[in-house]
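A single protein chain has been omitted; all remaining protein chains appear in their positions.
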Amino acid sequence: MTKMTLAKALNAGLRRAMEDDAKVLIMGEDVGKLGGVFRITDGLQKDFGEDRVIDSPLAESGIIGTAVGLAIRGYRPVCEIQFDGFVYPAYDQIVSQVAKLHFRSQGKVRMPMVIRIPFGGGIGAVEHHSESPEAQFAHTPGLKVVVCSNPIDGYWMIQQAIAADDPVIFLEPKRQYHADKAEIDEAADSSAVYPLFASRVVRAGNELTLLAYGPMVKVCLASAEAAAGEGRSIEVIDLRTLSPLDMGLVLDSVRRTGRAVVAHEAHVNLGIGAELAARITEECFYSLEAPVLRVGGFDTPYPPARVEEEWLPDLDRVLDAVDRSLAF
Amino acid sequence: MTKMTLAKALNAGLRRAMEDDAKVLIMGEDVGKLGGVFRITDGLQKDFGEDRVIDSPLAESGIIGTAVGLAIRGYRPVCEIQFDGFVYPAYDQIVSQVAKLHFRSQGKVRMPMVIRIPFGGGIGAVEHHSESPEAQFAHTPGLKVVVCSNPIDGYWMIQQAIAADDPVIFLEPKRQYHADKAEIDEAADSSAVYPLFASRVVRAGNELTLLAYGPMVKVCLASAEAAAGEGRSIEVIDLRTLSPLDMGLVLDSVRRTGRAVVAHEAHVNLGIGAELAARITEECFYSLEAPVLRVGGFDTPYPPARVEEEWLPDLDRVLDAVDRSLAF
Amino acid sequence: MSSDVIASQFGPQLVQGSQRSDADGGPELVQLLTPEGERVEHGSFSFGEGMSPDEEAALVRGFYRDMVLTRRIDVEATALQRHGELGIWAQLLGQEAAQIGSGRALRPQDFVFPTYREHGVAWCRGLDPLQLIGLFRGVDQGSWDPHEHNFGLYTIVIGAQTLHATGYAMGVQRDGSVGTGDPDRDAAVVAYFGDGASSQGDVNEAFIFAASYNAPVVFLCQNNQWAISEPIERQSRIPLYQRALGFGFPGVRVDGNDVLATYAVTQAALQRAREGQGPTFVEAYTYRMGAHTTTDDPTRYRLSSDLENWKLKDPIQRVKVYLTRNGLVDQQFLEAVDAEAEELGERLRAGCRSMPDPHILDVFDAVYAEQTPELADQRSSYADYLDSFEDAAAAASTGALENAEGSR
Partner (left out) sequence: MSSDVIASQFGPQLVQGSQRSDADGGPELVQLLTPEGERVEHGSFSFGEGMSPDEEAALVRGFYRDMVLTRRIDVEATALQRHGELGIWAQLLGQEAAQIGSGRALRPQDFVFPTYREHGVAWCRGLDPLQLIGLFRGVDQGSWDPHEHNFGLYTIVIGAQTLHATGYAMGVQRDGSVGTGDPDRDAAVVAYFGDGASSQGDVNEAFIFAASYNAPVVFLCQNNQWAISEPIERQSRIPLYQRALGFGFPGVRVDGNDVLATYAVTQAALQRAREGQGPTFVEAYTYRMGAHTTTDDPTRYRLSSDLENWKLKDPIQRVKVYLTRNGLVDQQFLEAVDAEAEELGERLRAGCRSMPDPHILDVFDAVYAEQTPELADQRSSYADYLDSFEDAAAAASTGALENAEGSR
């Protein structure tokens, strides 16, 4: 058992994946000597060499496009996009090639690729460093999209994503990288860990279901705690997988509680909350006591850092939505 | 009054916009001598010259990126993306530059740019020629997204989009280009025409609201007609604007009918239907007799042409959803 | 400061007029067989070195056969499209030598990343042309296994495949299959692309990655003078092969209508790659004699005199003249090839018409290696929905039967 931050846990998970499978490669800008701007790949180039931990020219389309070729050759590339806002130059390769090659070839070509993206705000950064691009990838058939929210998940989910035979967009809540530590049992049997494409109840409750992922899990847990102080019993689900959605767990919960609130940093308009609201309403129409409410980033570009705390959904805004739902 | 197809109407609208404002430029691949692969810009280079109708090198990011510079210099570029699936190389310029420059500059920079995209399927094409990328743009604050569905709208909406001071993604249902003709009154007072960012009831009804845009408007009208044959009264709304959504009209209708079905070719998961379902449910919770149902492209990549008719939502699938909603 | 001074400061005036007015490809063009069918020498590249005259003649006869059959595939597919059997077809007419010359220079372990027009290269790799035809018919998006023929799927998004090729080549390096000296092991990768594609960011990024890692990749650009309606001048104001100079690797312009020269130059470039000397840019200077695709109308943007000029440089004709004039073929051979082409044409027509359509439900199974529960649900709901029609139809026909019975 070792106590690790999310950053350290991801590093350890990557290391283990590289040890387990010589075909695993790491690619990206500054992933080598620097270990990435967040140090997630710290020390890996030193130990696995420049052929397996590849500093790329400064070109995201180039990173993903060459990773496609490496995957066709039988490698399992793990690409780091330095910040969320810099994934867009690679968007074409991701949605038209990575996502479609399995389909195009009717399974003759596999794309066991992981695209790691530190995402979300709250770190006081300049423009393009605080985006939440998940809905765009989740809307794209052929990709799978997962999000970790804590060190233990970080450690296991990155290994599971690398082992998966489909392309996985792996979102890392950057403001959680160094926020908390957790004990990780590296010796645990990896086949027994919680599955990758499954959501998880992280707090049980029976009056309302709070759905979150990544950075908002912690905020929602705090909101549920605060609500408990007022005698309210809120269930919190860490979605973990955004594509596919694990609707079984979500619907079970909402059928019990009759109420749901979805929270994410991404713009509310056409965010993951929209899809959850649509599906929950369709499946639980007669169990719902209130419409599914959504709390999220406003439908403006991510604002300057000095005002981001007010822009991001926080404990109070989540509670406000919870109250509105309960009052319905 | 002239009878025109959608293709011809767009051509006439572009011509008129160019006559009205010398700052209007057309840019894109093959827009010059060829008049575009769909001939939407036919004859314009001949009449307005190579400086105003600009054949670009084969690079979409280059087209949009240089259009940004032209807009900063005071021009109003109208960019043609040859097919929906080829907008992605320009995605970064669109979401990180075009969409954000007004915000970044707090209004000191305007982006009066139109990005025309022939979109949707049903023409028997090969891969990447039948995509419906609208949700991704509608999810991006700073862009406006509109869709025309018929020649009259095509003629006026393209002029209104060009006159707008915000960047407009202008979607053209390519399978409608040559489908139908309509009388267009070119002498009409342009300030009196139906506004750009407004939806429209295209068939009145009182039992269910059918929401559609672009190529699905015709399909939905046919479905409503068929339903009328079975004694059902279906209202059909042509959304026309996807960002912003014109919720006033939509909610009024659904409050009356108590039921809504949204249809689009785009993948259902995180498509425009998800957002409409979420908003309608939130606003009309107590008026809804059934959950908002969605009919759309499946969550697979667009399939090979020989099977697209079964993949695309058609009259029967729309009716099926209508029936399910009415039976709820 | 006068323009003269300025110009001289930055070296010779580089802006050039239309380079294509020089339709011969200019002095830098590597040519080994003239349009008139004469063998010529070139300072750096030669054809047939180390071969006996018989071997050499056999090779050229093979090229001839390949080109004739490739053209036949193209003509048949074009006709099938006209008859409504294909949605569209991308013709290669005129580019046979560029494709057969380069395709025949490949070794089995080399890997090809094509565009949508590489029917001749596909032929060299052993694909059944019906597999190409199926794609344009719309029954699939490429039914061949890239690993079986070391021939990737057709790529329609312009330029995307050049990065795939570079990445694959980086994989070849990592597998230790470069520069070992073992002719059965050392491998090269070829990225095909067009003159228009050279403007895409992806293609230029591919040059950068390939140069940075010294990857064993050959960038084979078929400059057929046109990107749909746009002439090459829109993409580059200097000869395209010189693009490579900006990235620090060699470029060469070869007569793409000369199968011998294309073979020789490609072979040398592949060998450089296999030996670990890194990327090469080969510009095969040729001409798209047909339309861009069967939906295109080239009369809107180019002169018919241009086409007439290029007809004189037909890639097949010059080989035929060469072979005949030098007594390297007899009438029997030529007739046998023609007969083979006839037979191929027939097979393609029949094969195309009898291709089964795909089944919609299979579409759901092809998205992921590991199917998702939600997509499995969509599949089964849709299956139920489709069944409901069959049930209705069955009920209707049973009903009809009953009615018929009832009316007895």
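Each chain carries a letter (A, B and C) given by its place in the written order, and its residues are counted from 1.
Here is the rule we go by: a contact is a pair of C-beta atoms (placed from the backbone, for glycine too) under 8 Å apart; a residue touches a chain by one contact, two chains touch by 3 or more.
Here the structure is a predicted model, which is why all the values come from computation and not from measurement.
Trainee: Taking the whole complex into account, name the chains on display that the unshown chain touches.
Mentor: Across all of the complex, the chain we cannot see touches A, B, C.
Trainee: For the chain not shown, which residue from A:Asp252, A:Glu289 or A:Asp320 touches it across the whole complex?
Mentor: Reading the full complex, the residue touching the unseen chain is A:Asp320.
Trainee: Which candidate, A:Leu14, A:Met27, A:Leu44 or A:Ala59, sits in contact with the chain we can't see?
Mentor: Looking across A:Leu14, A:Met27, A:Leu44 or A:Ala59, the contact with the absent chain belongs to A:Ala59.
Trainee: For the chain that got dropped from the picture, name the residues of chain C it touches.
Mentor: 1, 3, 6-11, 13-16, 44-45, 49, 199-202, 204-205, 208, 211-212, 214, 233-238, 242-250, 252, 267-269, 271-272, 275, 277-278, 280
Trainee: Name every residue on chain B in touch with the hidden partner chain.
Mentor: Counting only chain B, the missing chain is touched by 25, 51, 54, 56-57, 59, 61-62, 64-75, 89, 92-93, 96-97, 101-110, 112, 141-142, 144, 164-166, 197, 243-245, 247-248.
Trainee: Identify the residues of chain A touching the omitted chain, counting contacts across the whole complex.
Mentor: Its contact residues with the unshown chain are 29-30, 32-35, 37, 55-59, 61-62, 85-86, 88-89, 124-129, 269, 298-301, 303-308, 310-311, 316-317, 320.
Note that only the chains that are shown with their structure count from here on.
Trainee: Could you find the chain whose CA centre sits the greatest distance from that of chain C?
Mentor: For chain C, the chain whose C-alpha mean is farthest off is A.
Trainee: Distance-wise, how many Å sit between the C-alpha centres of chain A and chain B, to the nearest whole number?
Mentor: Once rounded, the distance between the two centres reads 31 Å.
Trainee: When the C-alpha atoms of chain B and chain C are each averaged to a single point, how far apart are the two points in Å?
Mentor: From the centre of chain B to the centre of chain C is 35 Å.
Trainee: Measuring from the mean C-alpha position of chain A to the mean C-alpha position of chain C, what distance in angstrom results?
Mentor: 40
Trainee: On chain B, where are the residues touching two or more other chains?
Mentor: 61, 85, 88-89, 127-128, 269, 299-301
Trainee: Among the residues of chain C, which are close enough to touch at least two other chains?
Mentor: As it turns out, chain C has residues touching two or more other chains at 140-141, 157, 201-202, 366-367, 374-375.
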